[in-house]
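The complex appears here minus one protein chain, its other protein chains still in place.
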Amino acid sequence: MTDTETLLTGLAARVQLLEDQLALMRIISAYGPAVDSGESAAVAGMWTEDGVYDVDTGCLRGHGEIEAMVQSKPHQSYIHAGSGHLVGPPHIDVDGDTAVATCHSQLVLHDQETRTYRVARITANRWEFARIDGEWKVTLRTNRILDGRAEAREILAAGVKN
Amino acid sequence: MTDTETLLTGLAARVQLLEDQLALMRIISAYGPAVDSGESAAVAGMWTEDGVYDVDTGCLRGHGEIEAMVQSKPHQSYIHAGSGHLVGPPHIDVDGDTAVATCHSQLVLHDQETRTYRVARITANRWEFARIDGEWKVTLRTNRILDGRAEAREILAAGVKN
Partner (left out) sequence: MTDTETLLTGLAARVQLLEDQLALMRIISAYGPAVDSGESAAVAGMWTEDGVYDVDTGCLRGHGEIEAMVQSKPHQSYIHAGSGHLVGPPHIDVDGDTAVATCHSQLVLHDQETRTYRVARITANRWEFARIDGEWKVTLRTNRILDGRAEAREILAAGVKN
């Protein structure tokens, strides 16, 4: 390669890494809007077909189970009373065709009777991604509630340890 | 064009799109600091001269009305007691010289008497932007409170549907 071609190739790799980071941020930032509006297909579509959403209360496996959670009576009652699944800025590590993002999320719920809001929970989030046919998809999201349990701290620690 | 020129042009377009996304994030991230410090000119300057801020309680049209809101007695009493207009990470779609960003925001207020904080509201945000003389400006921001009303869910859904 000529010097110019070498420089161009190096620059293209740097641009790709920036694109990957912004693409991952963009996917994660869709979760709250999708889940709080009941767009179950948009929520499930963030995951691979057989992707897993592992929450404290159990594991949702694949698009069908994730969509069913969004369409469930408890979730629908949240969003019809007013809910905010607020997902914080993620800390992202890209490694070729896989990536990990670590962040907090916060669930704020509205009470229709008192017309007040409360923080219902805060949660440690670990998102694992794979690039499938050129598109990033969630393969596993693990959420643990920050109520003192060690598992939640371990999720946060794993994302920032060297 | 030579092959090198073609590659360079393609790369420049990708860099431009990344710059656009980061510029839009940067504007949105200024809103909270500007409004919670009473910097009314900085708040209004995010919008085009005739830009609109459409909130549940009415429409603010143009810099004058937006500045007046920041300088109003209710807003000033919020910020002098302690307030946080916390705007979450936006989900951004750039389309040439226009863009849309969707996110949640949360208003946390401090009570001087009890020295406690409360979540006063959570809100669905839709930001519409135009590139004017090379600079991104808000043309319309639509906010609807997440208290169960359908309009708020519709704002969130519109930002993430395919």
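First chain written, first letter: the chains are A and B, and each begins at residue 1.
In the analysis below, a residue touches a chain if its C-beta (ideal position, glycine included) is under 8 Å from a C-beta of that chain, and two chains touch if they have at least 3 such contacts.
Since the model is a prediction, treat every value here as computed from it, not as a measurement.
Listed for subunit B, the residues touching the missing chain in the whole complex are 4-5, 8, 11-12, 15, 18-19, 22, 25-26, 28-30, 32-34, 36-39, 42, 45, 79-84, 86-90, 108, 110, 112, 115-119.
On the side of subunit A, touch with the chain left out of the figure occurs at residues 4, 7-8, 11, 14-15, 18, 21-22, 88-92, 102-104, 106, 118-122, 124, 145-149, 152-157, 159-162.
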